[in-house]
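Take a look at the structure below.
Every protein chain of the complex appears in place save one, which is left out.
First chain written, first letter: the chains are A and B, and each begins at residue 1.
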Amino acid sequence: MTTETLRAPRLETPPGGRRGPRLPVRIRAGRQHHAGPVAYILLGIATLASLFPLYWTMVAASTDNTRVTQSPPPFLPGPNLFENLGKAWTDAAMGRAMINSMIVAGAIATSTVLFATLAGFAFAKLRFKGRNVLLMLVIGTMMVPPQLAVVPLFMMMTELGWGQKLPAVIFPTLVSAVGVFFMRQYLSDALPDELVEAGRVDGAHSLRIFWSIVLPVARPAMAVLFMITFVHAWNDFFWPYIVLDMTNPTVPVALTQLSAGYVRDQSVIMAGALLGTLPLLVMFVVFGRRIVGGIMQGAVKG
Amino acid sequence: MASHTSSAPPPAADKNAGPGADRRAGLLHRLDVRGAPYAFVVPFFAVFAAFSFYPLVYTAWISLHDVDLATMDIMEWVAFDNYTDLLTDERFWNALLNTVTIGVFSTVPQLLMALGLAHLLNYRLRGSTFFRVAALTPYATSVGAAALVFTMLFERDFGMINWALGAVGFGEIDWENHKWAAQLAISSIVIWRWTGYNALLYLAAMQAIPRDRFEAAAIDGASRWQQFLKVTIPGIRPTIVFTIVLSTIGATQLFGEPLIFGQGPNGISGGADNQYQTLGLLLYEEGWKFYHMGRAATVAWVMFMLLIIVFVLQRLLSRWRSARTS
Partner (left out) sequence: MKKTRKLMRTRGAAVVSVVTALGLLTACGGESGGTGGGTKDGKTTITMGLFGVMGIKESGILDEYQKQHPNVIIKADIAGDEQTYYTALQTHMTANSGLKDIQGIEIGRAKELLDTRADRFVDLSKLPGTDHFLPWKQSQVTGKDGKVIGVGTDTGPLAVCYRKDYFEQAGLPTDREAVAELWAGDWKKYVEVGKQFKAGYKGGKVAYMDASSGLFNAMIYGDSQQFYDKSGELIYQDNPTITGAWDLASEAAASGLSAKLRQFQAGWDPGLANGTFATAVCPAWMLAHISEKAGPKNSGKWDVAKAPKGASWGGSFLGVMEKSPVKEEAKKLVAWLTAPEQQARIFESLGNFPSSQEALTAPEVVNMKSEYFSGAPIGQIFAAAAEDMPKEQVLGPKDGTIKDIFSQALSLIESSGKSADEAWQTAGERIDKAVG
């Protein structure tokens, strides 16, 4: 048996997905209405509305402070893009912020995926006392708003000497209830019970079953969960804003400080905004299809 | 390559080691089967207990005290004073109301537009992946970047929106200082970031609706609009409920958008007149501008209780509804 056959088909066939079986898609699509010109026009407007603010960020980041604050505002890029990016990188601590955000989002996404897969596997395929109660508890934790924890967390981190340090941001978000739930749902469908049983009969211990049977099956879902968690961690705002600041910021913290008069050159501010968004944009361009598929998968399940 | 050994089942070697080892292996096996599930879920609960549950309880404890940010080790017991102070504070009710109005302004159009967008994306399209990824791009933009751009677009003196309004003959709007204008501007940031995301959720649900339902409706003579109302909407109802719940939770926690929109001190107070201060901002202002950690904790708990009340009410309402229909 190869891993290919173990793969759940579900993530492979997001509508329009690259690796989806061709035939069924065409048949289903054949029953869909064709889009008329009105639909294309409306979609064009929606696309424009989605992309224009980003385009204008680039325009503003490429002019200078005087030009960008004039009326009428500029609509075409100017010559100063790299100069402003450079200023944002150094003066506005965006360089530091980007590195920090890479570390934070990378660590959080890695640990979330790992722990979510472990717990998701246990909830989906292992039988143990209190499983349902614990699963309900996991879902219940989604209700707790992050605001509720910030005051004592701040005190805790200060006491630990983690104020303004990255571990203060990483540790509280090492796991995610949504992630656990996502992996559980995925693995209940995608991982055949017989496969786990077969592993047991072979005498493999649970961790080995996890490594050699669950992980290969879970990989596509793990990739999606990694990307989505990475996006969320990269953009996470409330807690990082409280515990970090300009001396050691993540991207959203640095961007807020930019707006709060830390740097007052509007085109440098926009250059900072552009820099802070760039890694995720690249990720979306490269993996857009998979992320879209993953979000749509989660939707049907959730 | 060490992988050869690791991919073969090594316990086989243990089995041949003798009866003593066999028993030990059996014990280990049972221990493993019983214990492993707990070991697998323990990391989640450990982190949650340490960084969410314990703080949650501790927040309640702090909210009964007077604590200054500068001297956090000194806690003075004040019982429920913080709560009575908060509930009699005009700023709290103002922030609550702002949270509700901004929540409505941002959630309702966002979900309606997402529904429309999903419907469009559900057509058979050329370049459907492009449209989908484009719709999702705002979701990739961080709150910080999105809010910065919109703040500039909404700038009073040189923003593009006021320029466009002027160009078509309207007067300039002081987006930041006018209450409803400011709330609309902030809502537009939320709408921009989340419409595409929700549209994809709806789209997924729409594609899961069996086609024969549409065909049956078409045979009954339903127009496309009627099909949309009678088949599509009921078909994706669970997803709609799900997005409403998510957006509502998001709306109660609104923080970054108004903070950045106010650019500095005005952001924390939610405008010079608190005209767009949300509960999240109020919490931050109490704790990290006025340094009253006890009061900040009180705001947090009141927010949580409000959320619980809303959900209990919603449950009661739907139960009452279903009881009435049956």
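Just so we're on the same page, a residue touches a chain if its C-beta (ideal position, glycine included) is under 8 Å from a C-beta of that chain, and two chains touch if they have at least 3 such contacts.
What you see is a predicted model, and the numbers here were worked out from it, not measured in a lab.
From the options A:A39, A:L54 or A:L166, the residue with contact to the chain not on display is A:L166. For the chain left out of this panel, the touching residue among A:A107, A:L134 or A:A190 is A:A107.
Interface with the hidden chain, as seen from chain A, comprises residues 1-3, 65-66, 69-70, 93, 100, 103, 106-107, 110-111, 114, 158, 161, 163-167, 170, 211-212, 215-216, 219, 245-248, 257, 259-266. For chain B, the residues touching the chain absent from view are 1, 3-4, 7, 69-70, 72, 151, 155-158, 174, 176-178, 263-266, 269, 271-273, 275, 288-291.
The rule is short, and it goes like this: only the chains that are shown with their structure count from here on.
Mean C-alpha positions place chain A and chain B at a centre distance of 14 Å. Here chain B touches chain A in the complex through residues 7, 9, 11-12, 14-15, 25, 28-29, 32-34, 36-41, 43-45, 47-48, 51-56, 58-59, 62, 72, 116-117, 120-126, 128-129, 131-153, 155, 157-160, 163, 166-167, 192, 196-197, 200-205, 207-208, 211, 224, 239, 242, 249, 252-253, 255-256, 259-260, 263-265, 267, 280, 283-284, 287-288, 293, 296-297, 299-301, 303-304, 307-308, 311, going by the rule given at the top.
By the touch rule above, chain A contacts chain B in their complex via residues 15-16, 28-29, 31-35, 39-40, 42-43, 46-47, 49-51, 53-54, 56-57, 60, 68-73, 115-116, 118-119, 121-123, 126-128, 131, 134, 137-138, 141, 143-156, 158, 171-175, 177, 180, 200, 202-208, 210, 212, 231, 234-235, 237-238, 241-242, 251-256, 258-261, 266, 269-270, 272-274, 276-277, 280-281, 283-285, 288-289, 291-292, 295-297, 299-300, 302.
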